[in-house]
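Note that this complex is displayed minus one protein chain, with the remaining chains in position.
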Amino acid sequence: MAMIQKKLREKTKELLAKKEVDLVIGFSDWTLPLRTTPIFIRTPEGAEHLVWNSFCENNLAAYLHKFSRLKVGVVVKGCDARSVVALNLEKRFPNHPPLLIGVVCQRLVDRKKVKKAVKGEILQAVEQGDLLLVKGENFEVSLKRDDFLYPSCQSCTHRTPHQAHILIGDPVEEVSLVETHPEVGEFERKSPEERWDFFEKETSRCLRCYACREACPMCYCGECFVDSSRPKWIEKSLSPSDLAFYHIVRAYHQTGRCSGCGACERACPMDIRLTYLTQKLNQEVKDLYGFETGIQPEAAPPLSTFDPEDQQGFIK
Amino acid sequence: MKLKLDKKNFEDFLKSLMEEYDLYAPVQPVEGVSVFKKIEQPSEVNLTQLVPQKPAKDIFFPQSEVMFCYEMAGKQSRMNSMEEIKRERILFGARPCDIEAISIIEKIFVGEEYTDVYFLEKRRKTTIIGLGCNHPLSTCFCSSAGGDPFLRAGSDLFFIDLGETYFVELLTEKGAALRKNRFFKEVDPNDLTLVKELEGKAFEKVGYSIPVEGIEKRLDLMTESSFWDRVHEKCIGCAVCTYLCPTCHCFDMVDEALNNKGQRVRNWDSCLFPIYSLETSGHNPRPTGRERTRQRLMHKFNYFPKNFGRVACVGCGRCILYCPVQFDIREALLYASAKRAKGLKRKFR
Partner (left out) sequence: MKNPYLPIPMILKKAQIETSDRLLRTLELGFKNKEDEESFRFIPGQFCELSILGKGEAPLGIASSPTEKGFLKFTVNKAGVVTTALHHIEEGSEIGIRGPLGNGYPINLFEGKNLLVIGGGFAFTTLRSLVAYFLHPEHRAKVKEITVIYGARMPGLLLYKDELLEWERRNDLKLVTTVDWEDKDWKGKVGLVPNVLEEIAPSSENTSAVICGPPIMIKFTFPKLMALRFPNERIFTSLERRMKCGIGKCGRCNIGHLYVCKDGPVFSYAQLSKLPKDY
């Protein structure tokens, strides 16, 4: 990882020095342990602030909409690169398609899981090989990194951002650590009633803060359906039916567009499970149409095309 | 008056409160997520999380609240206002920052000309039992923001965790009403020393390093500063930092109606949403993140102090802990203050 970080800084410095881009969006360390923060670099010297580690949890493609008038280089993991491909397909950046600085991802550490594994506030966390050293005021533990990965990262089979213009790190063999996304598996084993109960219990904590929406690169509608007053699709309070409506529609709007990065779930302050829904839909799209988001730059998303050969068995 | 409560009697004590009051306290719907809620069973109460995600303002100014119901009959209507609280309430286990924040919200909701009856009714009928913070988090900066980890102001009773027991102070008339509770015992002098010790440790840990004092004047000069061009960049414009902020008090009012019946509801709102200020014509006076982040910080540290003589931040650290992109308000303050601008160690990120 240290090598990757070094190369990342060098490349960024070079891109900015040669003025190939106006801006590089990457990750930097900041005030909280187990986290990084998005950073916006405009000068070659600024590249020194870039970091690469297992806490680079945001999908930086979400910022590209804001900077569509600039030539932007963006640091992307496998999943993030797929989001950009999907956005290009939706013709989001006709003038300046972003330059992808791809990093081969080592899978990310789930900070919420780590927090639950220790008693007391974590003040420092560093990665050492396969280990994660976590320190607090009265404790110091070393954890096995791979036991603390995000669900979406455990099942990831696209860690190498092949679509990137610049690839940092060596391509890896793409294997999932688990059979399916652990929470999708769990969800599938439930009866329809249990599924609904689980869904309702999760969404009942929702604040409608829309961090999940804002963190997602694919949620870029000028007016989200929840904000529209004419027509009014949905009320604004916290009734279970409105919460359910928001979450179902959000998930459906992502079908065939979601790269499974999990940025929505990580953004949620209430620890609400979100990726089991989107990943389940991704799975269905893969099974029905053989399509995975952002793998082939030219393939049109299945829900925006019609082919008489499409499977229709689910229409009853 | 100073008393104490054995922890082994804690649940029975809560039960005794519930005989006469509706009890509100932190609970954990899942591990790692804590909210204030009306308690059905004393065992639900969970004080492990120092700052619950949803602040105690939710008890006085709920995220979603029906203001009045109405019914329409032909061209006439009937309205029924919903402010009345039937039973006295107790808020238990709120921390000093959250309690201080309630008095901040009170400044705006209870005014000379107009009073928010929904807030006031709940405020009047609630006895607040505060809880001292023996182990402040690294993100806490209450002492810099005009409070401290053991601030009694605003509490009617104050609890301090002494390990086996709670040290209890009755601070107001409302608090004194609980004097006769059968579970309270006399304190002994050792307890007082222990309290002093705990306070000392906590004060030291929180420190005074965040430059809140003087920030109002500093920001006066910064309305059009280039600071705003950069500071907002990483903000994605969600409502985490404002919904979860114990002092934020913005709300939206909407009608929800079906056929001839309906209600006017108010919901928390946030100045970081573009739609918050969007006008029907399509004009938005705060068109980008730059103006919206400026509004958030200026409101807390410049506009509110101008109107009410106190910053609208109590240093609880929620906006730091739960922001999806680690916007750190402390760093923004350091940066905005002259100190950081001079000896700039690292760029604002």
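Going in written order, the chains are labelled A and B, and every chain counts its residues from 1.
Throughout what follows, a residue touches a chain if its C-beta (ideal position, glycine included) is under 8 Å from a C-beta of that chain, and two chains touch if they have at least 3 such contacts.
This one's a predicted model, so the numbers in the text were calculated from it and none came from an experiment.
Enquirer: Just to confirm, in the complete assembly, which displayed chains does the hidden chain contact?
Expert: A, B
Enquirer: In the full complex, which of B:18, B:177, B:194 or B:254 touches the chain missing from this view?
Expert: Looking across B:18, B:177, B:194 or B:254, the contact with the absent chain belongs to B:254.
Enquirer: Just one of B:83, B:161 or B:199 touches the chain that is missing; which is it?
Expert: Considering all chains, including the one not shown, the answer is B:83.
Enquirer: Can you list, in ascending order, the chain B residues touching the missing chain?
Expert: Chain B touches the chain not shown through residues 67-68, 70, 72, 75-77, 79, 81, 83, 108-109, 111, 113-118, 120, 223-224, 249-255, 257, 262, 264, 266, 269, 271, 276-281, 283, 285-286, 291, 294-295, 298-299, 302-304, 306-307.
Enquirer: Tell me which stretches of chain A touch the chain missing from the display.
Expert: Against the left-out chain, chain A lists 229-230, 232.
As a working rule, only the chains that are shown with their structure count from here on.
Enquirer: Nearest whole angstrom, what separates the Cα centre of chain A from the Cα centre of chain B?
Expert: 31
Enquirer: Which chain B residues qualify as touching chain A in the complex?
Expert: Going through chain B, the ones touching chain A are 29-33, 35, 53-54, 63-64, 135, 137-139, 230, 233-234, 236-240, 243-244, 252, 254, 256, 265, 267, 270, 273, 275, 289, 320-322, 324-328, 330-331, 346-347, 349.
Enquirer: Tell me, which parts of chain A touch chain B in their complex?
Expert: Chain A residues touching chain B: 28, 30-32, 35-40, 46, 49, 58, 62-63, 66, 112, 115-116, 121, 123, 137, 204-205, 207-211, 213-215, 227, 235-238, 266-271.
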